[in-house]
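The complex appears here minus one protein chain, its other protein chains still in place.
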Amino acid sequence: MMPVTLVAQPVASPHAHGGNSVRRTMIRVQAALVPATLYGFWLYGWPSFFLWCLTLGACLGFEALSLKLAGNTRIRASLLDGSAALTGWLLAMTLPPWAPWWVAVLGGFIAIVIGKQVFGGLGQNVFNPAMVARVALLVSFPLPLTQWVQPLPMIHLPAPDLVEGLRIFLTSLPLPDAMTSATLLGHSKTELSRGVDLLQVLAASQTPALSWLGMRAGSFGESAAVLIFAGGLYLLITRVISWHTPLAVLAGVAIPAAIGHAIDPGRYLSVEAHVLSGALMLGAFFIATDYVTSPNTGSGQIVFGLGVGFLTWIIRTVGGYPEGMAFAVLLMNSLTPVIDRFIKPRILGRDRKGRPLDVPEPEGT
Amino acid sequence: MIAAILSLTLLGAAFGIVLGIANKFLKVEGNPVVEELTAMMPGSNCGQCGFPGCSGAAEAIVAGTAPATCCPPGGKALASAIAAKLGLAVDLSAMSDEGPKIAVVLEELCIGCCRCSKVCPTDAIIGAAKQVHNVFREACTGCSSCIEKCPTEALVMRPVPVTLQHWVMPRPAAA
Partner (left out) sequence: MGFMNLFKQLLGDDWGVHPDDHKGPAADQPLRVMPVPARLYLPLQQHLGSAARPCVLVGQQVKKGELIAEAQGMVSAPLHAPTSGTITAVTEITAPHPSGLSLPAIILEADGSDTWIDLSGCEDPFALTPMEIGKRVAAAGVVGLGGAAFPSAVKLTGASRAKVTTLVMNGGECEPYLSCDDRQMRDQAAGIVDGIRIMLHATGATEALVGIEDNKPEAIAAMQAAAAGVANVRICPVPARYPMGSEKQLIHVLTGKEVPADGRAFDIGVVVHNVGTALAMRAAIREGKPLISRIVTVNGACAAQPGNIEVRIGTLAEEVIAFAGGIKGDGIGLARRVMGGPMMGMQIPHWRVPVVKGTSGILAFNATEVAEQSPDPCIRCGSCVKACPMGLLPLEMSARIRNEAFDEAIGLGLKDCIACGCCAYVCPSKIPLVQYFVHAKGELAAQDRAKLRNDATKKLAQQRQERLDREAREKAEAAAKRKAEREAAAAAKAAAEAAKAAATVNPETQGESA
C-alpha cells in the first residue's frame, strides 16, 4: 500500500471507483480458459503441457525483455496485469498440442514483440497478438503446424509418460502417421479438392468424428467446444465481454453455412460441423472479443463479429486453408478503426450525425 | 539468399545517399507563411521577443531561429496556433511556468512624467502630467516596454493573480 501523503496536486472527481482492474479482467478470462486447458492436458498428455508452459513462459519473457529495452520502469506491474500471459495462453490454445519447443518460443516472440510491443505495448496493437503469431507460424512452418495428434488420454497405455513427453517436445521429430489425424475441416478440404463429394467423405469410416466433448484431433481450443462455450458463458455472466461479438461471429458463420448446406450438401459442410470445428468457439468468445483490437460500441462489435464469421466461412469454403478463423480475425482487426470511426453511439440531445436535435414547436400554438 | 540481402542493402544505401544529396542541394528556401503568422500575432510590436516588431518575430519563427513560444503576450494560445500552422512540436508546459505578468505603478514613486504612457503600445497607462499614473489591467499586455522608461522605477511587472475564474484543472500525470 502506498503511503498516504498530503495531496500536492488537485484531483478531479469521481472520488470512488467500481473496483474493476485490468488484472481482474485478465484473470477472469484466464479462469474461463482453465477447464478447456485441463481437459486438453488430459487428452493430449505431457507434450501438450510442456508446450503450454513454454508458450506462456516465452510470452512473459519477451514481454519483460521488450519493456526493459523500452526503458519501462513498471515491468513488474506490467507482467502482473496478466495480458502477456493471456496472449501466450490463447496462442497455446490454437497450436497443435504436440508442437515442438521452438514453435512455442518463436510464437511467443512473434506475438509479444512483433504483434504487440513494436506497436507501443498494451492497448496500442492493431492486430490480435496471438493471431499474428499463429498466422505467422502457420504460413512459415506449415508442417509442424498442421500435425494434429490423436487424443491419447493420459491413462491410456500408449500415451507418453513424463520423460517420453519431454523427448517428443524437445526433439521435434515428425510424428508417426499412426498417431496423427487430420481435423474434420482439413480432411474435408483435402477430399473435396480430390473431387470427392462431401456426402461420401462424411460417410467414410476414417473421417474424424464431430464431437462436443472433443475426442478428436485438434488444438486445445478446438477439441472441447462445450468447455470453451462454458468459459464464454462465464465471461458473459461476469460482464467481461458482451453478447454482441460472440453472437455475431457465430451468426456470421452459421447463416452462410446453413444456406450453403441447404443448397448443396455435397459441397458445403453443415452448420454443426462449422460451429464445432476449428477455432470457432474459441474465436467467438476469446479471440474476437479482445478489447484492444475490436470495436468499442455494441453495434460496431456486431459488424465486426459478422465480418469475422463470414470471412471464416469464406476462407474455409473457398480458400486454400482448411481453417480461416485467424485470418478472418486479422482482416477484421484492420477494419476496427474504420468501424469505430463510422459507428459511434448517438449523443443524448443530438441526432446520429452529431447535429443538435430540433427544438419542438411549443404545444397549443 | 545472400545475393538478395546484399542487393537490397546496396539499393537502400544508394537511395539513401541520393536523398541526402538532394536534401543538401535542392533545399527549398522561401517563407510564404510569414505574413500569415504576422496576422496571427498581437500586432502591438512590443519588442518583448527581442525582434523588431511582430513581423520580425514571425520571420524568425519561420526561419527557425526563434521558438514558437517566443511571444509572451500571445501566450499559449498563440504558441499552439503557430505550432499547428507550421507543424512544429512545442513544449507548452514551459510557458505556463512564468505565467502572465502585467505592469503595476507604485503610487508612492510615480512622479507623473508621462514617459511610460507614451511608449505603451496599447495605451494601457492612463494619467495626466504631474498626476499619479495607473495601469489599466485589462489593456496591459505585459510587454514591459514601459519599465525602462520610468525615471523613478515606479513601474514593476507583477504576475497576474490566478483566481477561481481563471484556474485550470491540471492535466493528469501521464500513465
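We call the chains A and B, going by the order they appear; numbering starts again at 1 in every chain.
Definition applied: a residue touches a chain if its C-beta (ideal position, glycine included) is under 8 Å from a C-beta of that chain, and two chains touch if they have at least 3 such contacts.
Just so it is clear, the model here is predicted, and its values are computed rather than measured.
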{"item": "Options A:S21, A:S140, A:Q200 or A:S334, residue touching the unrepresented chain", "value": "A:S21"}
{"item": "Residues from chain A at the interface with the omitted partner, ascending", "value": "1-2, 4, 7, 10-22, 24-25, 77, 81, 83, 121-124, 242-243, 291-292, 295-299, 340, 344-350, 354, 356-360, 362-363"}
{"item": "For chain B, residues in touch with the removed chain", "value": "42-45, 73-78, 80, 92, 120-124, 138-139, 141, 162-164, 166-175"}
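We adopt the following convention: only the chains that are shown with their structure count from here on.
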{"item": "CA centroid of chain A to CA centroid of chain B, Å", "value": "53"}
{"item": "Complex contact set, residues of chain A against chain B", "value": "9-10, 12"}
{"item": "Interface residues, chain B side, partner chain A - complex", "value": "169-170, 173"}
